[in-house]
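Structure below; questions to follow.
One protein chain omitted, others in place.
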Amino acid sequence: MEIPDTMQAVIKAEAAPGFALSERPVPEIGPNDVLVKVRAASICGTDLHIYNWDKWAASQMQPPVTMGHEVCGTVVARGTNVESPDIGDFVSLESHVICNTCRFCRTGNGHICENTQLIGVHRDGGFAEYISIPAQNAWVNPDDMPLNVAVLQENFGNAVHTAFAVDLRAKKVLVTGCGPVGLMTIAVAKATGARAVYATDVSDYRVDFARRMGADAAINAMKQDVMSEVMAATDGEGVDALLEMSGAPAAIRQGFEVLKPGGEVALLGVVGKPFEIDWDKYLTFKAATVHGISGRRLWQTWYQGRGLLNS
Amino acid sequence: MEIPDTMQAVIKAEAAPGFALSERPVPEIGPNDVLVKVRAASICGTDLHIYNWDKWAASQMQPPVTMGHEVCGTVVARGTNVESPDIGDFVSLESHVICNTCRFCRTGNGHICENTQLIGVHRDGGFAEYISIPAQNAWVNPDDMPLNVAVLQENFGNAVHTAFAVDLRAKKVLVTGCGPVGLMTIAVAKATGARAVYATDVSDYRVDFARRMGADAAINAMKQDVMSEVMAATDGEGVDALLEMSGAPAAIRQGFEVLKPGGEVALLGVVGKPFEIDWDKYLTFKAATVHGISGRRLWQTWYQGRGLLNS
Amino acid sequence: MEIPDTMQAVIKAEAAPGFALSERPVPEIGPNDVLVKVRAASICGTDLHIYNWDKWAASQMQPPVTMGHEVCGTVVARGTNVESPDIGDFVSLESHVICNTCRFCRTGNGHICENTQLIGVHRDGGFAEYISIPAQNAWVNPDDMPLNVAVLQENFGNAVHTAFAVDLRAKKVLVTGCGPVGLMTIAVAKATGARAVYATDVSDYRVDFARRMGADAAINAMKQDVMSEVMAATDGEGVDALLEMSGAPAAIRQGFEVLKPGGEVALLGVVGKPFEIDWDKYLTFKAATVHGISGRRLWQTWYQGRGLLNS
Partner (left out) sequence: MEIPDTMQAVIKAEAAPGFALSERPVPEIGPNDVLVKVRAASICGTDLHIYNWDKWAASQMQPPVTMGHEVCGTVVARGTNVESPDIGDFVSLESHVICNTCRFCRTGNGHICENTQLIGVHRDGGFAEYISIPAQNAWVNPDDMPLNVAVLQENFGNAVHTAFAVDLRAKKVLVTGCGPVGLMTIAVAKATGARAVYATDVSDYRVDFARRMGADAAINAMKQDVMSEVMAATDGEGVDALLEMSGAPAAIRQGFEVLKPGGEVALLGVVGKPFEIDWDKYLTFKAATVHGISGRRLWQTWYQGRGLLNS
């Protein structure tokens, strides 16, 4: 395949709000990298933070940077050391580029690598015709996987990582927050043997969607009393597990309120700022176990996700 | 309800092969017991050992004993200390009567209580019109649960305890041995998110049944090569988990042969005598984790089983 | 031994501040109880709350109640069902009386029994000559155990439960809060293979005591900068585990601040009211695992504590 010298790319051009469409050189690849011709990319909440150039974005980025971290495409070139994937393989990209050498990487905890670079933030991303990325970040898909599934695999990985942090088998589970990742988490919980899955959100559209994804009960927290609905649905016992995907303090409090003593919690939702919580009641006295979830386990979560998609 | 003084019971009358039908007094209940009017009971392999009065049976029993340990029925009387279940409740019975006071019972490990009594073996069982049993051994069912489900809950508990000993989510699983418990284990593995479940047996009838229970591949080990079939089905990788329900040395060896390095195993099948195994290859070098499974966790497994039945 | 009809007891006489010394009947025992002649009892922070009759105390107690929940003594009588302990045994008392029948008790989680009664709060305690208590709450000590050790076993159990909630082997550990339980936790962490134990408190006396208990570094948080001291002591890496015994929001924040990504936390300290925390930074993004600790695991913690005392 002929690879051009330049390409069109959506970039963060300068330290200010907005994106720009720009002509940029097709990126180089190092000996351990692959060059991927992008077939699809999706937009995520992070991209909006960058577009708006908020405080977080300003602290992370040094423009110009090509945007985009949810990407799939075809391998068109590879470095001299690369044995897999092959040229022509259809791949989804893990967006976290890790160092392989820090104490976390060396102990199977690459998801918290202390030198992590996020594509589309710390290095060039995939809202472009081509992207250069370490070969180990390219996850080979079946050739016939639909583009919209392939491009969502990162999000799906977040859902898998969250749901797999707790053993949900035969458990009653509450999912707070029904955005795309929350909805996929409902499906993962159902597929892995949860006894019942309840969901909350503040949007009727999402509450409906949660029901279609298999939630046994879906509650609009603006219109219904979460506490009494969940306690009624669970014969007054509360839930065994809470998967917190909303980042909303009210939802966090409601979730812990209906959590059984000794229950387990996985936290993926981002709140954005400190907030007040009854630490004694919700964590200590409740004998709760709480797991903060960061990204995907590299590459265990990808293997688990593939396993679920195949089942 | 009028409770008579005597009842018909199938008993082990003397230390010799055979059973007898006999008139016996309706059993007394102590302050922590309930009296259950039996509605259904099923026969299990253990009962055949006792019928034949083999070495194991002779070492365990002191006739006369009323037979039967898979039992469900209705509570008709209860001791002065009993608060639950209620008179009239439809219950299945946990067959292991535990002491509540030994070091195992006191640390949540009642399933390995060192003073366990098995009903129908060490104390009177349920092949009779009535059985007296500690209230804590009576598990309340919904009134509309079919009798054949209620009476199988003990077996189902074995399947749940075995399948829950390993995290099967997104895993490739081999079940060796497709008797009633093995078949239920296939269903449990599928319901709790296994990526694929393979099954082996030596009977075409059972292999067929395994397929109907959801096995992705079911192999007759007398007619097909288990090793090559499983390796083909798993792209040469082998399985992540082995659930051994057969007690057959050949099946055990085949199962470990196709187990991935680092894989997990749960053992429920009873071999009956020592046999030769390549310990280095199958356990040590393979970095396998092996869980011996004994009975059901009291009463965690029952809660889990109820959770699954409801999901 | 002659047991009198009445005894002296320190009681909460009425719903108001203060305690009273009163003559009360020696308590009755039920069939599963023992009567213990008290040899020593210690005062705990909870007793001060009750003395002051604060909001918590008022919500929990219905005077008159005999005070005291840290107690040891000699068994002088036992109910008809009791097989252990024996008359004459020297016992420490577990202060939580549990129901044995709720869903938590039935699954090995008696420490979060939903019907827990605390002696000296919900039922008569041990600031008296005699106390009646379920036999299962009496933990038999060696006859030659010093009284001050025997009476501290409950506190020691809290230290053990907290330290055993996290695998501290070869880990760098921070203990925030060096009251009696915190100090014992330092000793437990050292005895179970922690690589290094750091401790913080706001009292010079306690900081000194922490050093004598084996802390590799002990920091007065009022005089030194916890963050820079701990980071210096850990070559800039932070600690693998945090054992939070202080209940002080500042200490909680400092502890999470120096916790490594992927670190583990056990919470025993009671804050007393809601407070503000950077949930994203300390829990979610840090991929922390946090264990709320409630009481002692019944009776696993007691066995573990005995194991440590013997080692």
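Think of it as A, B and C in the order they're written, each chain with its own count starting at 1.
As a convention for this text, a contact is a pair of C-beta atoms (placed from the backbone, for glycine too) under 8 Å apart; a residue touches a chain by one contact, two chains touch by 3 or more.
Since this is a predicted model, take the numbers as computed values, not measurements.
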item: Touching the absent chain when the full complex is considered, from B:N109, B:N155, B:T176 or B:Q300; value: B:N109
item: Hidden partner interface residues of chain B, rising order; value: 103-104, 109, 111-112, 114, 237, 247, 252, 261-262, 267-280, 283-294
item: Contact set of chain A toward the excluded chain (per top definition); value: 31, 83-84, 100-101, 103, 106-109, 136, 297-300, 303
item: Positions on chain C contacted by the hidden chain, ascending; value: 160, 164, 167, 169-172, 191-196, 303-308, 310-311
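To be clear about the criterion, only the chains that are shown with their structure count from here on.
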item: Chain-level touch network, classified as line, ring, star, complete or other; value: complete
item: Highest C-beta pair count, chain pair; value: A-C
item: Distance from chain C to chain B - Cα centre to Cα centre, in angstrom; value: 39
item: Of all residues in chain A, the ones touching two or more other chains; value: none
